[in-house]
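What follows is a single structure, written as structure tokens, with notes after it.
The full complex has more chains than appear here; those shown keep their coordinates.
For reference, chains read A and B in written order, and residue numbers begin at 1 within each chain.
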Amino acid sequence: MFAVEVSEQIMIAHSFRGEVFGPAQQLHGATFVVRAAFIAEALDPNGIVVDIGRAHEALKATLGPLNYRNLDELPLFKGVNTTTEFVSKHVFDALAAAVRANELGRNGREIKALRITVLESPSACAWFEAPLW
Amino acid sequence: MFAVEVSEQIMIAHSFRGEVFGPAQQLHGATFVVRAAFIAEALDPNGIVVDIGRAHEALKATLGPLNYRNLDELPLFKGVNTTTEFVSKHVFDALAAAVRANELGRNGREIKALRITVLESPSACAWFEAPLW
């Protein structure tokens, strides 16, 4: 399997509901470094999985509405804990839709899976990986 | 698949037996940066794989008896080469037991696998990954 991975970062505020979160129940924030890996069985005739430029654009388009925001106030995330794991899945869903709509400049069917990694600090991260078809 | 990964570090001394190790047969040491990834099919009702705080605690509890020690002198490691690969497996076994004993704050059955990565330097690392059930 081939993969190409690009990364972008956002700065957000949020809080969590649930005793398990301890002090993170308070309003706080994070710099999220988000890596999106596009996975394919074969390279296209240009010798790439997908165009890195387009991959960056798709990732930025997904992250833009979250950047410099308090995630607690976004209708999109009403009633959910926007944990690092959850954000991984949110980005996965958005990029999966983009791939399936052939928006990455390659027949979406040829992208077999995505893996989204979100680093919240030097000592903790989360990821979500799944096939697309 | 979802994963959440935390990291801790230890500073140890050890030596290896076997010609393949060359100068590493001498007593030397390493800073091991140890990353533990907990892997699950679904998030719990809080929106997490496991509590990051508990994950850090479990990893620290596993690494504590090794930190600032000469591994050659630990009865636990008598007669084995405490290679980076071996340490990965050792940490895996300890955390697997903790998960199976439901000590991570979630039904252990819901944690499907662990992946332990041990970085010995900027240019070399090892990992061990396996299902838990």
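We take it that a residue touches a chain if its C-beta (ideal position, glycine included) is under 8 Å from a C-beta of that chain, and two chains touch if they have at least 3 such contacts.
Keep in mind that this is a model prediction, so the values were computed, not measured.
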Ask   = So we've got 2 copies placed here, but how many does the whole thing have in this file?
value = 6
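Everything that follows uses one rule, which is that only the chains that are shown with their structure count from here on.
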Query = How much rotation, in degrees rounded to the nearest 5, is required to superimpose chain A onto chain B on the basis of Cα coordinates?
reply = 120
Ask   = What is the distance, in whole Å, between the centres of chain A and chain B, each centre taken as the mean of its C-alpha atoms?
value = 27
Note = In their shared complex, chain B is touched by residues of chain A numbered 16, 18, 20-22, 80-86, 88-89, 122-130
Note = Residue positions on chain B within touch of chain A in the complex are 1-8, 43, 46-49, 51-53, 56, 105
